[in-house]
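Note that one protein chain is taken out, while the other chains of the complex remain in position.
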Amino acid sequence: MAIPLTGQIINLCASLLLLIAFAMLSQRRILSLINLFALQGLVLSVSTAVVAYSSHQHHLYFSAALTLVLKVIVLPAILHRLIRRLNVRWDVETMFNIPTTMLIGIALVVFAFNLAAPISQMAGTITKSTLGIALACVLLSFLMMITRSKAVPQVVGFLSMENGLFFAATSATYGMPMVVELGIALDVLIGMFILGIFFFQIRAAFDSLDLRHMEKLKED
Amino acid sequence: MTVSAVFYQLFQNVLVLLAAPLLMGWIAQCRAWLQNRRGAGVLQPYRNLLKLFHKDAVLAHDASQLFLFTPYILFACMWLAAALVPVIATDMPLSSAVDVIALVGIFALARVFISLAAMDIGTAFGSLGARREMLVGFLAEPALLMVLFTASTISQSTSLITIVEVLAHKQFVLYPSLAFASVAFVMVLLAENARIPVDNPSTHLELTMIHEAMVLEYSARHLALVEWAGALKMLAYMTMGIALFVPWGIAATGKWHALPLAVALMLLKLAVGGAGLALLETLSAKMRIFRVPEFMGTAFLLAVLGLLTHFLLEA
Partner (left out) sequence: MFDQFGALPIDFALGAVVGWLALGIAALLLQSSRFVTRFVFPAGAFCSLVLAAAGLGALTEPSTALLPLGMPDLPFHLRLDALSGFFLVLLGGANIGISLFSSGYFRTMAAPGLSLLGFQYHVFAAAMALVLMADDAYMFMVAWEAMALSSYFLVTTDHHLPEVRRAGFLYLLMAHIGAIAILMCFGVMQGGHGDYTFETMRHAHLSPFWASITFLLALFGFGAKAGILPLHAWLPEAHPAAPSPVSAVMSGIMLKTAIYGMLRVMFDLLHADQWWWGVLVLTLGLLTALFGVIFAAVQVDMKRLLAYSSIENIGIILAGIGLALIFHHFGKETLSALALTAALYHALNHAFMKGLLFMGTGAVLHATGERRLGKLGGLIRHMPKLALLMLVGTLAVAGLPPLNGFVSEWLLLQAFLFSPGLEHSYINMLVPIASASVALISALAGYVMVKFYGVIFLGQPREESIAHAHDAGIWERIGMTWMALNCIALGVFPVFVILRLDFVTQFLVHRSLGVSAAKTGWLLLTPIQAERASYGPLVLLLCIVGGMLLTILVVKRFYHGRMRRSAPWDCGFPAQTPRMQDTAEGFGQPIRQIFEWLLGVVRQLPTPFDQHPHYHSETRDRIWDLLYVPIKRLNEVLSAQVGRLQQGRIHHYLLFSFLTLLALLAFVK
């Protein structure tokens, strides 16, 4: 059973997304994290464009362009400016060490695939086997949010979770309605601005962006 | 076993023996160009080997027979490994005796012997090198095995010839699991051949030595054999990478006329690979020694992920 070339390219993009999600898990430097996030956005827009080409759903071209502008250019630019002004470039500490985090990541991938297997059998799109990968990307981003102790990697984890959800949408149902998509994009952009403001406040209060300091806020 | 098969095998044996130092020379030359130096020329390794063979061997008082035999064992193992990987032709009788698992086993055998020989003299450097080498090896060997397993499950065989035939002659299919496997393979190649970022091949500082520490006590013809074996190991790894990930152009069984083209293509691929390796080395810095297990662990887990992806996506 030979999958057509477009299907193979989409599979390849899916595995690249998974690879990038793992690479983000194992990264120590915040700068490389942001670059990986931009790369993830690029792969995502390429994959959306290919899906648009093969399934003749032209509104997906618009989605791909929106992803490209927002996630490859605008958001990484905002993040770069943020970290330059906050003067954070390193994130040395994680909750578990990196091989353990990756082992948990592999277990999550297996779990996500087993979960997605019956659903992808019902979907009628060309990309049904990639639903598992999308779910795995979401779970891995969540894991990244949990295991980091500084604020900026957590935000990057949140953003890549949104990437994973977008990929899941394109692979299962050929994209979301345009209204929903524009709404989400706007939400994410506004969220970024607000989080940026919060980071300055946290820094002013604790003199560091280590989120474990926030434990001092609880009432004793 | 036809005459042509025996001919191909002998031809490959001689070719890899002669080409291995050339590959090392080419990589060193590329590094020199990238670092804006003139370099010593691609034939420098041959001159080094010739010089070493002429010298008197100096051995420590306490060196045992194991120490004396190890360079020969190492050389024979690496020669066999380099001669096995089908890269110019797929008609090679030795491959039916040694499959991918046995190939990894041969590398392990060589690694164990060189580690034991390093511990033989009883200096601090020897045991340090042996310990670090086994540390790198204990994660690199399973990673390599998993990469080869990914290729084996795609081609439903562990015989190197069948793997290359399936990957080269099937219609062009993009295998995502091989994407993971290729990243893991490059990391293993860097680690096992003692290149930056895992080990610096030209260092003599105790803090940074892994491979150099093990061969510190060898001299003259023994050192020449060890260096040649190292070059053969690099050639074996590069040809493995070529055979697994870019196998097109290989001569099929019985087609003599395809042989010159296959040899030319192999040299071209090796040249590109060597230049890529030099670029990778120039762009990275050497890791601290206790980051190496993390690096290798990442390679191992990526390789496992590649195998998993095959089971999940392509089966």
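In order of appearance the chains are A and B, and numbering begins at 1 in each one.
Simple rule for what comes next: a residue touches a chain if its C-beta (ideal position, glycine included) is under 8 Å from a C-beta of that chain, and two chains touch if they have at least 3 such contacts.
This one's a predicted model, so the numbers in the text were calculated from it and none came from an experiment.
K.L.:
Of the residues listed, B:Tyr8, B:Trp26 or B:Phe300, which one is in contact with the missing chain?
P.N.:
The one listed residue touching the chain not shown is B:Phe300.
K.L.:
Out of B:Asp99, B:Asp199 or B:Glu227, which residue would touch the omitted chain in the full complex?
P.N.:
Residue touching the chain left out of view: B:Asp99.
K.L.:
Among A:Ala117, A:Leu189 or A:Ala205, which residue is in contact with the omitted chain in the full complex?
P.N.:
Spelled out, the listed residue whose C-beta touches the missing chain is A:Ala117.
K.L.:
Of the listed residues B:Ala130, B:Leu167, B:Val186 or B:Ala299, which contacts the missing chain in the full complex?
P.N.:
B:Ala130
K.L.:
Of the residues in chain A, which ones touch the absent chain?
P.N.:
Where chain A meets the chain not shown: residues 106, 110, 113-114, 117.
K.L.:
So that we can see where the missing chain sits, which residues of chain B does it touch?
P.N.:
53-54, 56-66, 69, 72-73, 75-77, 79-80, 94, 96-99, 101-102, 105-106, 108-109, 111-112, 115-116, 119-128, 130-132, 134-135, 137-139, 141-142, 145-146, 149, 152-153, 156-159, 162, 204, 206, 216-217, 221, 225, 290, 293, 300, 303-304, 307-308, 311-312, 315
Rule of thumb we're sticking to: only the chains that are shown with their structure count from here on.
K.L.:
Quick one: chain A and chain B, Cα centre-to-centre, how many Å?
P.N.:
Going by mean C-alpha positions, chain A sits 36 Å from chain B.
K.L.:
What residues on chain B touch chain A, complex-wise?
P.N.:
171, 173-174, 176-177, 179-180, 183, 293-294, 297-298, 301-302, 304-305, 308-309, 312-313
K.L.:
So in the complex, which bits of chain A are touching chain B?
P.N.:
It is residues 2-3, 8-9, 11-12, 14-16, 18-19, 22, 26, 97-99, 102-103, 105-106, 109-110, 113, 129-130, 132-133 of chain A that touch chain B.
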